[in-house]
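Could you have a look at this structure, given as C-alpha cells, before my questions?
As you look at this complex, bear in mind that one protein chain is not there, while each of the others sits in place.
By letter and in written order, the chains are A and B; residue numbering begins at 1 in each of them.
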Amino acid sequence: MMANGQPLLSVRNLKVAFPTRRATLTAVDGVSFDIAAGEVLGVVGESGAGKSLTGAAVIGLLEPPGRIIGGEVRLRGQRIDNLSKEDMRKVRGKRIGMVFQDPLTSLNPLYRIGDQIVETIRTHLPVSEAQARERAIALLQEVGIQGARERIDSYPHAFSGGMRQRVVLALALCAEPELLIADEPTTALDVSIQAQIITLLKRLCRERGTAVMLITHDMGVIAETADRVAVMYAGRIAEIGPVRDVVQHPHHPYTRGLMGAIPTLGPQATRLVQIPGSMPRLDAIPKGCPFHPRCAFAFDRCRAERPDGMDAGSSKVACWLVAQNAAGAPA
Amino acid sequence: MTESIAPSSAAAASSQTDRRKPAQRSRLAAFLDSDLLHSFLASKLVVVAALLTALIFGAALLSPLIAPHDPYDLKSLSLLDADTPPAWLAGGDRNFLLGTDDQGRDILSTILYGTRSSLEIGICSVLLAIILGLSLGLWAGYAGGRIDTAIMRIADVQLTFPAILTALLIDGVAMAILKNHTIEGGKFWILVLAIGLSFWVQYARTVRGVTLVERNKEYVEAARLIGIGPFKIMFQHILPNVLGPVLVIATINLALAIITEATLSFLGVGLPPTEPSLGTMIQVGNKYLFSGSWWMVAFPGVTLALLALAVNLLGDWLRDALNPKLR
Partner (left out) sequence: MLAFAIRRLFEAALVMVTVALIAFTLFRFVGDPVNQMTGQDTPLEDRLKLRQELGLDDPIAVQFGRFLSGAVRFDFGISYQMKQPVTAIIAERFPATLELALVAALFAVALGIPMGVYTGIHRDSWLAKIFLSVSLVGVSLPTFLIGILLIYVFSVKLGLLPSFGRGDVVQIGFWRTGLLTASGLKALIMPAVTLGLFQMTLVTRLVRSEMLEVLRTDYIKFARARGLPERSINFGHALKNTLVPVITVIGLQLGAIIAFAIITETVFQWPGMGLMFIQAVQNADVPIMAAYLLLVAFLFVLINFLVDIIYVRVDPRIRIYGRAA
C-alpha cells in the first residue's frame, strides 16, 4: 500500500480554533490520520463535527478568524502547514486539489469554462496556450462532457448541475495533484446524478493514482467508495480503520449508532436506531470523552479522561471500552 | 455550502453555561450582553457620533432656553451690531460669542434656532414620507393588481429623479402658486411638503415588499376567511412586521432630510434670511467670505458638517449592525 513506506499525507494532532468575543472555540481538537498514495480515505460525521474544517486546514484555506493552533500536516514527509503564503499557493492545485459541494456556485459565471481550465493548467504546468487547450478538451471528454470541443467555449450556466460538477472535477484534477480533497461533492446533486459523479470520481482518481480525502455525511457513499474511513465526532476522530471493518464491526458506540441508522432493505430490516441527544456545541464540549452524555455504555473513566486512538484490530478507536476489553474479558 | 462551524451568536451558549433559567435573566441583562451593544461600544467613533448628535439635537431643542438672543425678533436687531467678529478676536463683543451676521444677528443664537428649524422640518418631513409611503405601500402590496401597478409606476417615475430635484420642483411650484399670497410660517410647511414628497418612495417600496410576503402567509388567509376587514388586517397584522425596516430607513432619511433642507436653503429657495436655518446662514455668509468676515460661514458650516457626519456615521453603523448578512 505505501510504496516507499511513507504515507502521502500525514496529519498529527491537528487543532483548529476560532477566537470569539467570549472564548476561543476549538473546532478540531487533536485529529491524526494518514492517507497513503492512491488511497481513498472517507471522513464521515454529522454536520459540525469538523470534517470540512479539517479538509480546509490541510489545503491551507481556513477562513479567518479560524486558524491552526496546533499539530502538523505533512505531505510526503514535508511540513505544509507552516509554509509561506506563496509556497502554499504552489501546493494548491498542483499537489493538493479540492472540490466543494455546490457546483452551481463553484464556477465563475463570467468566464468560459475552457478559459478557467486553461488558466489553471498554465498556472502550474509550463505549456503553451494551445497545448493547454488541447489538454482541457481531452479532460472534458474524460469527465464525460459530450462535444467537448464545441462546449469548451461555453459559460457555466449553459451546463446542468451534474455537468458542472464534472467540470469542477476536471478543474481540480487538471494540474495532476497527488491528493484530492472532496468536501461533500455530491450533497447538492440529485440522487440520480450522485452515483454518476461518485463513479466518475473513483475512476479518475484510480486512473491517475490520486489519493482522495472524501468528506461526507453519507455513509453509503463511503461504504461504496472508500478504502478506509475516519468517523469524526465533536472535532475528534472517534474511530478510523478499513471500511469493511468499521462498517461491519464498529467498535465505537457512536459508530455503531451511525451504522444502525443506515436504512437497509431485506429480511433483517429492523427499526432505525436513533442516537439520543445531539452533538454538543463548540463551547459546551463535555469533559472526558465528548460522546459520553449520549453513550449507553459510559462509565466513570469516560467522564473524566479523554480517550485517544487505541488499537482494536486494524482500526484505531477512541473509546475506553476498547482499552477495557483489551485488558480484561474478550469483547 | 460547506458546513459552517463558525459559531453564531453566543447568546444562547451563555445560557447553557449560565445556570439560571433563561426567563429569569432580565431583558436588560440580555441587552447589555447583546452583540448590538457590544459592537456599538466597541467602535469609539460611533459612540462619539452618537454623543455629538445627542448634544446638537438637545441644544437645538432647548434653544429658546439657552440661546442668549432671539434672532427671529426683527425688532431686537440693530445694524450697529452687524459684522462683529467672534468674541476672542479684536473688535469682538462678549455679548455675541461667535460674532454677528450682516443684519446684526448673534451667530450663536441663530445657529441654535436654525438647527431647531432644520430639525423640525426634518422630523416633520420624515413623518410625512412615512405616512404616505406606509399607506401607499400597504395598499399596493395588499390590493395587488392594477392599484399595485399604478402606484409602482408612479414610484418608478419619481425614482428616475434624484430627491433634491423633486424637492426643488415641488418647492418651486408651491412658490409659483403662492406668489401673491404669503402664508404665516408658510415656508416651513412648503419645505416639509417638498422634502416629504421626495422621500416617500423608499418606504412604499420596502413596505410593499413586506406586505406582499406577509399577505400570502396563512395567518392572513385565516383572518380574511373569518371576515376581518382589510384595514384591520393591514394595521394589526402586517404593520408590526414592517416597522423594523421602516425605522432603519427613517434614521438614514432624517439625515438626508436635514441636508436637503440645508441645500434648499442655501440655494435660496428654503428658509428665508429673516428666519434662517443653517443653510441660509451659509448662503448669506458666503457672500462675505472674500471680504474677511469668515465667521458668518465658518460656524454654521462647521455645525452642519459635524451634524451631517455624526448622523451619517450612526446611520452607517445601524445599517451594518442590523444587516443579517454580516452577522
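The criterion applied here is as follows: a contact is a pair of C-beta atoms (placed from the backbone, for glycine too) under 8 Å apart; a residue touches a chain by one contact, two chains touch by 3 or more.
In this text the structure is predicted, and so the values were computed from the model without any measurement.
Just so you know, the chain we are not showing touches A, B across the whole complex. In the complete complex, the residue from A:Lys94, A:Arg149 or A:Lys202 that touches the missing chain is A:Lys94. Note that of A:Thr105, A:Thr199, A:Gln248 or A:Ser314, the residue touching the chain absent from this view is A:Thr105. In the complete assembly, the contact with the undisplayed chain comes from B:Met175, out of B:Ala82, B:Ile123, B:Met175 or B:Leu318. From the set B:Ile56, B:Leu108, B:Val297 or B:Ala321, the residue in touch with the chain omitted from the display is B:Val297, counting the whole complex.
Residues touching the missing chain, restricted to subunit A, are 59, 61, 85, 89-94, 97-100, 102, 105-111, 119-120, 123-124, 155, 157-158, 168, 171-172, 175 (touch as defined at the top). Residues of subunit B that touch the chain left out of view are 1, 153, 156-157, 160-162, 164-165, 168-169, 171-173, 175-177, 179, 255, 259, 262-263, 266-269, 279, 282, 286, 289-290, 294, 297, 301, 304-305, 308-309, 311-313, 316.
One rule holds in what follows: only the chains that are shown with their structure count from here on.
Centres computed as Cα averages put subunit A at a distance of 53 Å from subunit B.
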